[in-house]
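Next up is a structure, given as structure tokens.
And now, chain A:
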Amino acid sequence: MSRLQLKGVGKSYGATKALRHADLDIEAGEVHVLMGSNGSGKSTLSKIVAGSVRPDMGEILLDGKPVSITGPQAARALGVAIFYQELSLAAHRTVAENICLADLPSRGVFVDRKALEDRATRYAALFDGVTGDDFSPDAVVQDLRADQRQLVEIMKTLASEASVLIFDEATSALDRAQVERFFEILRDLKAEGRSIIFISHRMDEIFAIGDRATVIRDGEIVGSRQIGETTPAEIISMMVGAQEEKAAAADATPARPAGAPVLSVRGLTGPGFSDVGFEVRAGEILGFGGLHGQGQSAVLRALFGANPPTSGGVELGGKPLHPKNPRETIRQGVAYVSGDRSRDGVVSGRPILENVMPIHYLRERMMLANPSALAVKALPALQALRTKFAGLGHPISSLSGGNQQKVVIARWLIDRPAVLLLDDPTKGIDLSAKADLFSLIRKLAQEGIGIVLYASEDAELLDNADRILVFNGGAIRRELTGAARTRFNLYQAAYEAA
Partner candidate 1 sequence: MASIEAPARIRSSSAVKRVFERYPFLPALIILVVLIALNGWFQPRSLSLVGVTGLVKTYLALMLLAVAQTYVIYSGDIDLSAGAIVSLVNVVIIGVMAQWGGDGVTVIAALCIGLATGLACGIVNGIVVAALRLQAIVATFATSIFFTGLALYIQPVAGTPAPAAFWRTYGGRILEIPFVFYVAVLFAILLVVLVRTRLSLRLLAVGDGQQEAFQSGLPVTRIRMGGYALCGVFAALAAFCITGDTASGDPLVGGKMTLFSIAAVVLGGSALSGGYGTVVGSVIGALIIGFINSLVFFVGTPSEWQNLVQGVAILLALMAGVLVGRGARA
Partner candidate 2 sequence: QDFKIGLSNGWVGSEWRTQMIDEAKAAAEAWKEKGVNVTVEVQSANVDVPGQIAHVRNFISAGVDAIIINPNSPTAFDPVFAQAKEAGILVIATDAEVSSPDALYVGIDQKAWGAAGAEWLAKTLDGKGNVVAINGVAGHPANEMRVAGYKEVFAAHPDIKIVNEVNANWDQAQGQQAMQNLLATYPDINGVWVQDGMAAGAWKSIMDAGKTDSIAATGEIRKDFIDLWTKDKLNSGASVNPPGVMASALNVAVLMLQGKELKEPAEAGQYKNAMYLPIPFIDSSNLEEAAKQLEGKPGYYSYTSALLIEDAEALFK
């Protein structure tokens, strides 16, 4: 008998049907993978099971009995716990407090500090050795790095001791070693007979840990496969549907262009990196590689002026550039796309139009904003990325994550930049959107724009970058060009002691 069953569960947000009549069975002792492109409804489904989203229809059964999940508290009581894609941590509380927050050990009205610490230490110990040595149960979450926060959210989920555990993109910020350890834990849980729903956009992870995969497309369950009996290609074709199959394949052998240098950087030093130097030529896609958090993002943000460098020389098109703040660098033709769109990109609640225009306002030093005149500029940029949207006046929050990211990228296409800095731009973006994005990037490169691409997914880098600089400990350790751009070389450089 299934541990968890969904029958005809549906959820709409206004006109958006986030989930339509979903049926799903999760067995005890299985890792059940949910696959689907951005906005396909994975998180919605997860949150419904976890009680934080109210379904419009359908039935949920646990161990064959229909249950009413009235909220996250009720879900936990029923043995369902979830890792939230966007995390659910209290920033000013300690790691230990966060791990135990939902179910505080207590004596009467008082917190039992000892029990709390014991329990937290137990779960933290599961990740011994991969947390980084500035991590401890009494560290304050706010001071942690993104990967460490994800680990805390994982520990918090594990601490529920729930029998159904949902991990919604729990590995997106983790490095390889952390993922490995996490997978070991998942295997143990599986062996204990717990049911796990695992969501990720990374194909390799899915094949490494999954038992069964269910694919969702546009809120609809497309089908399920045993992992052992399927291939990435099959999953992808289920995800993208028949008409878009070609989109997944990326150009594996990019041409080697060699224009004039667009951006040259010498001895750049700043928070998180030191003495970084490189050159980007017109038409070139320069890749940044390495384990995540080795200074790649920091360098890009520094060049953009978001976290200005402390020293070093930068030249843009032969002229010196002093990246003090984005405003200045944008004016001089620097473009930057962050992977953290909800933080750095999207102005939620505002119309799509206003989300596309800000760069244009700045570069053209505009004062007035006439919507119809602006639409003429906005539409081609959005179409170039095949953005799906109903109208420029609709709020950007009505779009799926991937389409929101396309809007954010589109804002850089109205006035061509000289150099485009891509800081893991596809984080949480589905495969077809990725393909769209990279073919556009290639096109922009061919038009003479210098491109720097940091991607946390190695395949993206290997497929798209003409040259790869491997970062380690805040400095460039190796340059991979031509035939040297292999996965082996990339890993070797990344894992070398700094």
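How were these candidates chosen? In short, all candidates are chains of the complex that A comes from, given by their letters.
What we mean here is this: contacts are C-beta pairs under 8 Å (C-beta built on N, C-alpha and C of every residue); 3 or more make two chains touch, one makes a residue touch a chain; residues count from 1.
Worth saying up front: this structure is predicted, and the values here are computed from it rather than measured.
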item: Touch assignment for chain A within the complex, options 1 or 2; value: 1
item: Candidate 1 partner contacts - residues on chain A that touch it in the complex; value: 50, 52, 71-73, 75-76, 82, 84, 87-93, 97, 101-104, 106, 109-111, 113, 129-130, 132-134, 140, 147, 156, 175-178, 270-274, 291-295, 298, 472-474, 495, 498
